[in-house]
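All protein chains but one are shown at their positions in the complex.
Each chain carries a letter (A and B) given by its place in the written order, and its residues are counted from 1.
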Amino acid sequence: MKYPLKTRQIALFFIAFLPTIKFFMLPSVLSKTASEDMWICSVFNLLLDGITLSVILIACKRYKCDFYTLLESHFGKTVARIVFILYFIYFLMKSVLPTIEQKDYIETTLYVTMPNNLYFVPFFLLAFFIACKKLNVIARISDVLWIVTLIGVVILLVMSTSNVDLTNVLPIYANGTKKIVTGSYFALSWFGDCAYLLFFIGNFKWENKSRLKITMGFLIGAFIVIVFMIFFYSVFTSIAFREQFALTEITKYTTVINNTGRIDYLGIMMVIFTDMFSAILPYYFAVHVLDRVLVPKRKWLLPLIVACVLIIITVLLTEFTHTIEKFSVVYAGWFYLTMANVLPIIFCLIPPKEKYNEEYQN
Amino acid sequence: MKNTKIKIILFIFFAVSILFFSNNEGLVDIEKTAIIKAVGIDYINGEYVATAQIAVPEATDTNTESKKTEITGSGSTVGNAIKNVGDLSGWYPQLAFCNLIVLGKSTLDLNVIKVVDYFSKTLRVQDSALIVVAEDKASDLLKASTPLDEVSSIALQKKLLKNPGFDQDVATNDIKTFCSGYYSRTGSSYAPLVRTVKADSKTQNNNESLTNSNSMQGGAKSGAQQNDTSKQSLFDTDTTLLFKNGKLVGELNKDQTKTFNALTKNFEATTVKVDDVKPDITESSHNYLVTIMRCTPNIKLDADENKLDLEITLNLYCKISDQDAEYSDATYTKNTPMPQPVLDKTQELFTKWVNELIETTIQTDCDFLKIKDILYKYHNKYYARYKDNYLSVMNTTVSVKVSGQK
Partner (left out) sequence: MKVHSNLKTNLNYINDKINSDDVATLDVIIGDTLGALIFAKDIVDQTAIGELVLKPLKEFNGTPSMENLDNIFLSPEKRILDNLDETLDSMVNGEAVLLVDGINKVFSFGLRKFEKRAIAEPPTFTVIKGPREGFNESLPVNISLMRRKLKTTDLTFENLKVGKYSKTPVALVYVKGIVDPKLVERLKKRIQEIKVDAVLDSSYITKSLGEHKKSLFKQVGNTEKPDILASKILEGRVGILVDGSPIALSVPYLLIEDFQSPSDYYSSSYSATVSRILRILSVVISLLLPSFFVSAELYHLQLIPLSFLLTIVNSVKGIPLSPSYEMFFTLLIFEILNEASVRMPRYVGMVVSIVGGLVLGETAVTAGIISAPTLMIVAFSGICLYTVPELEQTFSVLRLVYLIIAGGLGAYGLLIFSALLLVYLVTFENYSTPLCAPFSPLIKEDLNDSFYKGFFAEQSTTPKSIQPNDVNCGEDK
């Protein structure tokens, strides 16, 4: 049997895609809620994701079939379909915020004048192109992008060190559990990356060191996020909540910029580059899960329809952007939590059924 | 499907080509862009008046030095005033290169954050731009002619930016730090005050030679400037203005500013005049120029239920750079030991200045040393207890240790 993914690629997937999406609006949202404890909110979210990851890894080891077949063998076709449609809605909702973030970021910081909405349409072309490909495209991209992410992040962090005062995150846990939990709740739409792993079940060969490799990848990604959050708050302290686009803000106080211009954009461009893929990931998986349920003859039809829906939500309904953002951050948290953490844990802890054993173990 | 793919690709390429060749989607004509290097804000007759110093490139055969021009616009808000600059000139104001914000004296009557906030919030201006306060009008400061550079804002930045020998005497601040001070628990910020000083005759002579050398590079453009040297100014930036909740509450003089820098920044190679010291009982008094080679500050706060102790420690390592006494063979070498009386006098001076800083803090309620932040970070338990009266109840101990070559 040929697998589209390798353990190494899943580990690199977490390094490549986990951090960058959290470098835009999230630090500002968390700072507003939890001030100097904002990084602890991220730790909470990552801890939750880490637990989910370890449970999903049990399923990865246990099952040789994919997630849909697993659901089908346990609960029947109808339940499998319902769950997959729920995941379609989840991924579709999850893809809205990063797309809007990226659009806002590009419009506000990259262009001197406000560009036409047309400038953002090619993003969906890229999304469509990726969504038409099989699962191995994610693996192949991860193989290349992890190093781009790392270099970009290192450039950003190194250039911001001159302004970092780590004591600014003190005292730790000053704002109490409530604010941290609220912050974590608001951040749920940016986290929950382990849900992707559900759809890797049965698509890679479980090896002796698979658990270690994937966990290491996740930990490196998580470490980058936490360091970025700490650096961000250390630089901006009391005005952190006002810095809507953390990415371009963190580096510009370095002395070298006075002499050479904004060379930090080199790192920023790298991070935007990987973020484009990170923002496309939920869309890709939305198409992927719907494709598994509907199994259309024309493979390009679903990516096209989903892309059109996203274009309508993110590009055409610009006057509702604030409402969409508020809905994603404030109200949809429970849905995100259920889909990204609760359901995967429940599904993955269920012991294999006889029907599954008959089909796959022998 | 394969042919459809090619058709789609061709269509997209065609669409992008139209954008390329039509050349009119959101782009900025580089020639119509005003590259703003500095902005001055005054508040006159209930309106904000923005003076933008714009770089005007001027090509000659051998030189592409820029000249500058100042354009003034006004409006009910700072953003409006800056937009008005563009409206009046027909140029698109490009603020990404604006490195200096000058607040006119008139803005100090307001809450200055009303002015500064615009630069902090907008992403079109780098909030790493430096902030200063002009002794009079910001526009006058930007229009001032100076022998240091053709562009006054660049000349001013030379004094403000990290530059050994200068920055130790200036409490340089940028928009981000100013705003984070304002929005912090202390509500305290600071900015250097810029005074224009007429260049004296001696300086003018030097300046003339400087200008002459420029004119050799830049062609015949500086002839008019040579005739105008009597109007040229230098900038004094030694005084620091203190703000509490956006309102001007006090100022630090040159020595206090230097001490403030010593306590808050990595401070190296600055000089202090130590006058009237008797190096020996048998000798008469002499004046010395002492260079601070290393500075290790420490602001420590101890808190419990009953008391709040602030301990400020400043360790300085110095050497004598110059003296008005005759150099003997022994004192001429680099590693000449520092005479104890000079060390003592230096220590005495710094102790006095640190005490003055504390005094100013208490008097103005401007916590520019961020003592409240220290209380919050390290004694969070007692923060609620002392946050409103910490300046009045704290006991301060100042310990300055000055050492030199032994």
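Just so we're on the same page, contacts are C-beta pairs under 8 Å (C-beta built on N, C-alpha and C of every residue); 3 or more make two chains touch, one makes a residue touch a chain.
Owing to the predicted nature of the structure, the values given are computational and were not obtained by experimental measurement.
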Of A:Met93, A:Ile141 or A:Val287, the residue in touch with the unshown chain: A:Ile141
Touching the absent chain when the full complex is considered, from A:Val43, A:Leu86 or A:Leu110: A:Leu110
Residue touching the undisplayed chain, where the options are A:Leu5, A:Ile40, A:Ile180 or A:Val315: A:Leu5
Hidden-chain contact residue, picked from the options A:Trp39, A:Phe186, A:Phe204 or A:Phe347: A:Phe204
On chain A, residues whose C-beta touches the chain left out of the figure: 1-6, 8-9, 12, 106, 110-112, 115, 119-120, 122-123, 125-126, 129-130, 133, 136-137, 139-141, 143-144, 204-205, 260-262, 265, 269, 272-273, 276-277
Hidden partner interface residues of chain B, rising order: 2, 6, 13, 16-21, 23, 25-31, 33, 35, 37, 55, 57-59, 64, 66, 94, 96-97
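Just so we're on the same page, only the chains that are shown with their structure count from here on.
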Distance from chain B to chain A - Cα centre to Cα centre, in angstrom: 41
Chain A to chain B touching residues, read off their complex: 108-109, 111-116, 118-119, 125, 167-168, 170-171, 174, 236-239, 242, 245, 248-249, 252-253, 255, 257-258, 262, 300
Interfacial residue positions of chain B with respect to chain A in the complex: 1, 12, 19, 25-28, 92, 94, 96, 99, 120-121, 123, 126-128, 161-162, 174, 176, 179-181, 183-185, 376-378, 380
